[in-house]
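Heads up, one of the protein chains got dropped from this complex, but the rest are sitting where they should.
After this line comes chain A, so read on.
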Amino acid sequence: MNPGSDDLHVLLGAYVLGGLSDEDHRAYSEHLRTCAQCQTELGQVSGLPRLLDLAGPAGGPHLADGPAAVPLPLMTEPDDARVTSLLGQVARRRRRRRTWLSGLAAAAAAVFFAGGAWLGPKLTEATTPTPPTTHVAAAAVPGSAVRVDIALVTRGWGTQLDIDCEDMPKTGALALWVIDGKGHATTAASWRATATGYSKVTGATALRPNEIQSLEVRTETGKVLASAKT
């Protein structure tokens, strides 16, 4: 163990719940790359934001003595208008851009990572989180159980792709491909499979979000594990 890694280890909690300073967030992200124990623990608790978002306003009756809560409507099916309004409320409350993991959770109340669940690309257009971010859940192809969620962050240079994968193959290399309107595919990120089957990586493409026709997660042999159309 590195000196001070105990201190870093404990940051898992605020990493998942949100609220870490940029400095701590960087330090923990760095630590996470090499700490197998933290990777395992993160894999165990990374689903919590999705569950916490299921609770009623501000966590339900047990947390009800807090300040006025933003209602999080219980979603019965993907509904763009409701999702937009939900995301808007979350964005307004957000003091600054949160870590991706907790930021995702707001959208995840509707999306879940469900195999096949799909939200259109314009969810956040009506609101003004900066930079504009769109979350998509890539549908696992038949025979594949992977769960993939991708955040498309609009940047001056193109699109940043924050990728969160669960239940992935545990060996080999994986890659995110972006396909433009002409069907031209390029690799936007590649990474090595982890023992936990969980990975959180960031890729980049020169394409703008509206130029991305579809996204695919493929193995190194080119087998498509999950795909999403925009």
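In the analysis below, contacts are C-beta pairs under 8 Å (C-beta built on N, C-alpha and C of every residue); 3 or more make two chains touch, one makes a residue touch a chain; residues count from 1.
Just so we're on the same page, contacts and distances are computed from a predicted model.
When the listed names "Succinate dehydrogenase/fumarate reductase iron-sulfur subunit", "RNA polymerase sigma factor SigL", "ABC transporter ATP-binding protein" or "F-type ATPase subunit b" are checked against UniProt, the chain not shown comes out as "RNA polymerase sigma factor SigL". Among A:V10, A:A36, A:A145 or A:A173, only A:V10 touches the chain that is left out of the view. Across the interface with the omitted chain, chain A contributes residues 9-14, 16-21, 24, 41, 44-45, 47-52, 54-56, 58-63, 66-67, 69, 74-77, 93-95, 98, 102.
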